[in-house]
Structure formats: structure tokens, C-alpha cells
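Left out: one protein chain. Kept in place: all the others.
Letters A, B and C mark the chains as written, and numbering starts fresh at 1 in each.
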Amino acid sequence: MVKVGIVGGTGYTGVELLRLLVKHPEVTLTAVTSRADAGVLVSEMFPNLRGHLDLPFKAPDLALLSSCDVVFFATPNGVAMKMVPALLAAGVKVIDLAADFRIKDVALWSEWYGMPHACPELIDEAVYGLPEINRDAIRKARLIANPGCYPTATTLGFLPLIEAGLADADHLIADVKSGVSGAGRKAHVAQLLCEVSESMKAYAVPGHRHQPEISQTLSDQAGKPVGLTFVPHLTPMVRGIHATLYTTVIDRSVDLQALYEQRYAGEHFVDILPAGAHPETRSVKGSNVCRIAIHRPQNSDVVVVLSVIDNLVKGAAGQAIHNMNIMLGLDEAEGIDHVALLP
Amino acid sequence: MVKVGIVGGTGYTGVELLRLLVKHPEVTLTAVTSRADAGVLVSEMFPNLRGHLDLPFKAPDLALLSSCDVVFFATPNGVAMKMVPALLAAGVKVIDLAADFRIKDVALWSEWYGMPHACPELIDEAVYGLPEINRDAIRKARLIANPGCYPTATTLGFLPLIEAGLADADHLIADVKSGVSGAGRKAHVAQLLCEVSESMKAYAVPGHRHQPEISQTLSDQAGKPVGLTFVPHLTPMVRGIHATLYTTVIDRSVDLQALYEQRYAGEHFVDILPAGAHPETRSVKGSNVCRIAIHRPQNSDVVVVLSVIDNLVKGAAGQAIHNMNIMLGLDEAEGIDHVALLP
Amino acid sequence: MVKVGIVGGTGYTGVELLRLLVKHPEVTLTAVTSRADAGVLVSEMFPNLRGHLDLPFKAPDLALLSSCDVVFFATPNGVAMKMVPALLAAGVKVIDLAADFRIKDVALWSEWYGMPHACPELIDEAVYGLPEINRDAIRKARLIANPGCYPTATTLGFLPLIEAGLADADHLIADVKSGVSGAGRKAHVAQLLCEVSESMKAYAVPGHRHQPEISQTLSDQAGKPVGLTFVPHLTPMVRGIHATLYTTVIDRSVDLQALYEQRYAGEHFVDILPAGAHPETRSVKGSNVCRIAIHRPQNSDVVVVLSVIDNLVKGAAGQAIHNMNIMLGLDEAEGIDHVALLP
Partner (left out) sequence: MVKVGIVGGTGYTGVELLRLLVKHPEVTLTAVTSRADAGVLVSEMFPNLRGHLDLPFKAPDLALLSSCDVVFFATPNGVAMKMVPALLAAGVKVIDLAADFRIKDVALWSEWYGMPHACPELIDEAVYGLPEINRDAIRKARLIANPGCYPTATTLGFLPLIEAGLADADHLIADVKSGVSGAGRKAHVAQLLCEVSESMKAYAVPGHRHQPEISQTLSDQAGKPVGLTFVPHLTPMVRGIHATLYTTVIDRSVDLQALYEQRYAGEHFVDILPAGAHPETRSVKGSNVCRIAIHRPQNSDVVVVLSVIDNLVKGAAGQAIHNMNIMLGLDEAEGIDHVALLP
């Protein structure tokens, strides 16, 4: 059995890791930490776990975490980077669900995240944990930078076009809609039910932290810098991301449906829908799947890609466990092959 | 492996049975029927099943269903009773999620359901599938009448008080709130999002079919007829039932918390919360658990019991599979021990 | 024109007062105060007011407020009582939408609200602003205690039965469901969309501040203390209260439908539905109406009254303006006779 620790178990990403890991057949949960709630039973804060988990939150103690085989960080940005060097030194594998190790350019990272980096020497080693691109590197990694939710849906949607050099990579548009759980479990007026239900809005149009993350990955795959306009929207629902992606295709004769099906043929967690389909976010609620459909309306040169995920699963906790499974040589789908809850 | 058939797989109860059964380690799905949609892939109607189930809907053919070990009916009321005699004769065990076999008084049944009964001779044999009351009978049953959603939450909430003779059984009040999925997947204006979201209403106050069902069970346990006022409400959410139950307690000195904890001590799927707690329906979303809290406000003689379930799981598909597990001698929790999806 | 001031304009009650008052034909808004947001344009915080209101928030200055004819307090409990004596002395009429003057027994008030009262000498003078009971007193009042949202829906629902002496007043049960806006616009995790949408729960079953408020009014009308069990529930919607009220009727021969219709015959803002109806909260969304239906299921002695309001209008801002209209001798419906927004 794999001994697993979770640092920062009181947010939505944390409770989702717990939901999945308490049922993972190869995992023993050793520690769930929260400085503020140490001593409280985890299942008191999250009653869905009653009968499944008997641990209390503990203070995030290095000795405790060093006894784990794998530690997940479900913490705010800037926390993991302070503890990761010691954990790696202790032989622990680390998967960071925050953004500390996602951006390779440390100056760019500091600009977007507003702080100096605590261990820049580890950034190069960290593997960006998108299995559909980096499976081999993940297998050998000690430190995983788990992708953001918007980047997961957007990158998987654009990827086959970019890899094939078929998109006008100077003008990529990602219009992406997220459920409110993406904003986390924090006491903010802006996420009260009465502020966000029965309403729709774009936010952070001048600039959002996930823009450089997506650009970095797509530029790497394109072999040159891409031009990406990224507009996130807050949608009145709990879970789900719907990315609507636009680009101009360079060659209209290519069978895009076949291109996507072939690119993701071996992937357990990417599902290309039949031609003409429209994925719904509810079709992935609680599951680790990314569902994608490809359109070229009215036979024009504009490609419209529709890509949906559950932001807390494929966009966070599920993908993190997928990475763990790969790192440990387990069956990739172990513990995360759930059917979405519908309705 | 147990060969399972589902008659009527196109409603919410049907897709929930499928979500659970495709992952049940002892089950092989042999047939999913729908007269109207025969030939259509099940996963085309319910894309959450893509990658998990490859069957098409088939016409509800007796020969096909007779090859199963167990057949679930997730059909409108009045369908199962026409096919059950032949299936039982073929040695198939049957679990009816509709109401055909729930009421023992056939005249009363006809009055509430508006039709004559097609096989009254089987009503006595049918076992009311509430495991917490009828476990032994379920174990030997050929035919299970799976309880309704409102009756499950309400009956489990009142049960310890009634069994102990502690309630004023002439004046039981059940104020029960249900998510909209309880109304089924039918093309009715009344269940459009624009009709029921952002609103709350009571309905069927003059009389609801679940009133005689609850009364029958509680009267059986009380050993005399109970007086029950049952008021269902439509709540703007997809899943969940919250029953708020009121009665006058005859003896204020009894420790009700202890009474409930002892009554359900061995039950895997009933969870008595600590004194003072308030269960949320989301704590059971997608899970087979009934969570209950008991209050006696301001030390008066009025008891308030709060009881929550997921209407599609403990109130329908999950309880049906629980019954199957018991009938077949499997581990009771096999395939239905999911953690609720929160948030 | 009436010069109106609002103290505490940054909550949901405040913005609702503003929505109604900017269109009230007899009102000039003179001041909207907020200590924390002084200087900010009101319409910057509440963009629905762009084009309708050009005032900035101001600090709650006594001189400024003394220049008003009427001042509304839309503040947390305990604020109004500190400013009211000076405003009354300055000849200003005051309507407090919080609870400072609702409870006549000052010791009981302090017990429930956890603080000493700042001006107990004014409590007797304050008129409980439920026009359907206290119209004459309101007409002459200087100081109005505007009723709470739960008390408005519950009291109006029970009132005809209590006044007529027809209810078993020792065992009144009020099962009341509220939208989330009732919890206010505060940065609490418990009211995040991801915590309260798609879920239902009771809360404060051991005791809620509105219980003594309702009991006081009903006891006054009954001429003796009533026994009330009050259970509030949080419902996944923004606005609306649905009170489901239960009592045993002493005389089954009385025509309750006629009783209610006669009691509220002259009332502009109470609408008795036809026999057999079920009011929906959405039928009063944004309007000042209370809709009521009366049932006696299966001809038993249990009466079920269904009573719905918009908690922010008839349960707060609309009723406050109704009180102002009465105090000033205006048409009672002036400025608050809106049609509910449906859907």
C-alpha cells in the first residue's frame, strides 16, 4: 500500500482528493494536514466522508509528511515551494496541485504570482503533469506540477491542431466557462450564492494567471510562441469547465475528426465525441474524463473545438492521482475510473 | 457473475442503476430495455456511460429478460405487474422500483394508482425492500417492492420512535422537500428549469401516493393505524430529499439520541449524526446513506427529526442494489459504498 | 417630496430599498450611508442602479441624517438603537429593518441578541410594523420595528386561525424554507454558492431569534402564550420564503377558506389563493405580496397553511416602505406595487 499525505485538506481540491483516495485500492491515507483546523476530524468538516475516513487534521509537520511515499499539496500558491525541497530530500514524491512549479520562466512566475520563488532550482526538474503530453517524464519524476483547470481543458482541446501545425497559432482564442468551485472555498463576498447564481460574467479579461501557463505548453508543442487570447467566465454551477476554442485552420482539407481521434486513441481519459456532437459538462461531473468535439461551421476556415472537464477531477484531484498512478507504475485508471454523476 | 437486466433504462432511476451496476464487481449487465429507443446505444442517450457500457437499448423481450438472474424494473407504475409473473416463473428474481407491489391492500392501491392490479396474487409474497426493517425476508424473496423515495427518508426517520411506542402516533407530521429528479425524466412544462428553479412550493397537499405507503409501514411497526400528515415540496435542486419530521414524545425522559444510535448500530447505510447536528442533502449526493439528526427544541415535548437521502440512490437505485446484494448473499455494500460528491 | 435616508446601504436589504425608492414617486433619496465604503458611488457597488442613482455612500453622520424626513436602518442588529434617540429628537421618523425594537421584553431581547439594549425606554413606543395587524398604530408612529422575514410569512399565515381561537395554540408548527439572501451579504464560507446550492438543510433547530418574535405576536393575538415549534431551512435559491404551517383545528365545521378571505379582504398585499392551490415563491419574486393557501388534507383536523413572500420585499424593504407610506398618509401601494418577475 502507498502511504499518502495531503497538505491543505480543507479546500475543494482537498476534499476531492479525499473522496477519491479513500476508495483507491492501493492507497493508505497517512496524514491530512491543516494548520488552522488541527485536531478536528476531517469528516466533521466534510460529512460526506463519515464512515470512510477517521483521521483528524494534523499540523503540517515535516516528520509526519516524510513518512509518506507521496504527498499532495492542495494549498494556496506559494506554500508547496517552501516544503518541497525537504520532502524530496527525504525521498518523498510530491504532486503540487497549486501553481508553484508550473511556469518554467521564474521571472514570469514571480510577475504573475506576486512573490519571489522559494526554490527556483527545482523548477526545471518539475514535470508538468499532463499525462497526454508528458507521460514518460511523469513516470520518472520526483516532483509534479499538476496543471491548472483552465489549462487542462484548453490545452487538450488545442493540442492536436498545434502539434500538427494546422492552426493559425498567432490568433488562438479560448473562451472558457468555469463553475464556481474553481474559485475555492474561501470567505469572499464575490462567491456567495446570491452574488453568482443566476448570473454570468467574464472576469480577468486584461490578464489571468492561466494564460501564460497555457501559452507555455502550446508554444512548446508549436515550437514557437503562440498568440493566445484567454477569457475566463464565471458560470452559475458548482463544477465543470467548458472551453470553446477558436482558431483558423491553415488547410481545410484535413480530416480534423480523424486527427483528434488518432491523437487520443490510447488515452483512457480523453474521449473524442462523434462528429457533430456537443459535450455537456454534466457528462463529466465527478469523473476524470475530458470530452472533446470538433466543428468547422459552414465549412469555413474557422475551427471550433468544444472541450469539457470537471475542474475538480481532470482539472485537479483526478489528474493528480492519475499522475501518482503513473509515477508508481500502477494501472493508470486505478481509483479514478468513476462514471459521472448524471443527472 | 450475476446476469442483470434493466427494464426501462431511459429515466433517471434507470441511468442511476446503470451508473452503479457498470462498476459493481459481481454484475454483468445483460440487457437494458426501452421499447421507444430500441437500437440506440445507451451511452448515446447518457454520455456519462461512454467507455463504461457498450450495450444498445433492446425491446423488452421476455426471452431476453428470462436469461437474467435478476431483473430491475425502472418503469412507470403499472408496467412491472404485467411481466413479473412470467419472470418469476422463469426463475428470475425481480426488484420493482415502481409502486406496483408496495401497497398490501389491493383496493387501496387501485384507488391511488388509478388502475386494477394485474397480479394481485403476488402482492402478499412481495417483500417491501427496506433492509433496515425486512432484511430477513429480503434474503429469501423472489420479488422486492423497492420503497419510494419519500417513504425511505420518512420511515427511517420515524422508525425508532414508532417501534419504541414513544410517539403520539395519531399526529405525525412529515414536511418533506425533494429535488426535481424525483419527478422523473418526462417532457412536462412543470419541471422545466424556468418553472422550478429559484422557487419553492408544496404540492399534492390534499393527497400524495406516498402517504398510504408510509402509513402502511409505520402502522405495521406501531401495531395500530397511525395518523400521518404528509406534505411534499418541490425544491430547486436536482437530487436530494430532506424530511423534517414532527411528533409529540410521550416520555420526555428517554434519551432519543441513544435510542436512534442503538436502533441503527449495525446498519451500514444509516448514519446517526451527533446531537445538535443538521444534515445537508449534499452530504449524501450520489451515496446510499441516510443521515439522521434528532432534536427536541427548547426541551419541549415536540421531537424534530431531520432525515436526508439522495432520492435516486438510497431512495431508488442504490437501495434496489442493496436489496439485490442481500438476496444474493453478497456483501451488502458491494458496488454501492460510494462517497458523496461534495461540493 | 419626502427626504429619505438609508443607513447601511451595502447589504441585500439596502440595495432592495434603493431599487424600490429610486422609483418611488414621492421620495427623494438624500443620503445612503456606509462607514466602510464612504466615497464610493452606490452604483459602482450595485451596477443595477447605474442611471438611476448618482449618490456616493457617505459616512453615517447625524447632521446629514437629521435633515431627512424618514430614515431607514438596514444595518446589523444593535446599530439602530444607538442612533434612534437622537434622530427622533430631531423630528425624524425611523424605520428599523433590523431587530432592535421588535421584542417588547428587553431581557428576552438581550438573551437572544447577546447585548444590552441601548435605549430600552423607546421599546414600548416602537410599533411592530405589520400593517395587517397594526395599521392604526403605524399611522401615528415615530419609530417602526419592521418585522423579520420569517415572522412576516409565518404570522400572516397563522393569524386568522389564532384570532378566531380555532387553533390548538399549544402545538403550532412552522416549517419554513428561506432563500439564501436571508443570510445577508457577508463574507462567510457557509453561504458560498458551492456550499448551499444543490442542497437543503434545516438550521438553528434548537433555537432561532425569530421564534420569540413570532411567539410574541401570536400570543398577543391569542390572548395567551402560544407553543410554537419553528424550524428554518436554507433553500438553494436567492429569494423567497415558503412557510408550511401546521396546527390542529378545534372545530372542523368552520369554513377556513372564507375565514381567510374575509380576514384579508381589504389588504392590498395579502392574496388568498383559491381552495386547493399551492403558492410558489416565484409568484412573489420582487413583489410585496404574501400569497396564502389553506388546506385540511383528507378532512382530518390538521390544518396546513402555505404562505409565501419575497424575503427582501414583503419580508424587509417592501414592507418597510409600506410602513413609510402609511406613516406619511400616502397611498399604501405607492412605489411597491410591482408585478413579480416570472420566470
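Keep this in mind: a residue touches a chain if its C-beta (ideal position, glycine included) is under 8 Å from a C-beta of that chain, and two chains touch if they have at least 3 such contacts.
These numbers were taken from a predicted model, which means no experiment stands behind them.
Shown as candidates are B:Pro60, B:Pro151, B:Pro212 or B:Pro236; the residue that touches the absent chain is B:Pro236.
For the chain missing from the display, the contacting residue among A:Val238, A:Leu256, A:Cys290 or A:Ile321 is A:Val238, taking the whole complex into account. Within the whole complex, the absent chain has one touching residue among B:Gln191, B:Ser219 or B:Gln257, and that is B:Gln191. Interface note for the absent chain: among A:Met1, A:Val40, A:Ala187 or A:Val205, the touching residue is A:Val205. Screening A:His171, A:Lys186 or A:Lys224 against the full complex identifies A:His171 as the residue touching the chain left out. By the touch definition given at the top, chain A reaches the unshown chain through residues 171, 173, 175, 177, 179, 194-195, 197-203, 205-207, 227, 229-231, 233, 235-240, 242, 244, 246, 248, 276, 278-282, 285, 295, 297-298, 300, 302, 304, 306, 308, 343.
On the side of chain C, the interface with the absent chain consists of residues 12, 15, 19, 22-23, 46-52, 181, 185, 198, 238-239, 271, 273, 279-280, 282-287, 289, 291, 338-343, using the contact rule stated above. Within chain B, the residues in touch with the undisplayed chain are 12, 180-181, 185-189, 191-198, 236-238.
As a convention for this text, only the chains that are shown with their structure count from here on.
For the pair chain A and chain B, the CA-based superposition corresponds to a rotation of 180 degrees in steps of 5. Two copies of one chain, chain B and chain C, form a contact in which over half of the residue numbers belong to both partners. Centre-to-centre separation between chain A and chain C, using Cα means, comes to 45 Å.
If each chain is reduced to the centroid of its CA atoms, chain B and chain C end up 39 Å from each other. Annotation for chain B: residues 198, 238-239, 279-280, 282, 285, 343 touch two or more other chains.
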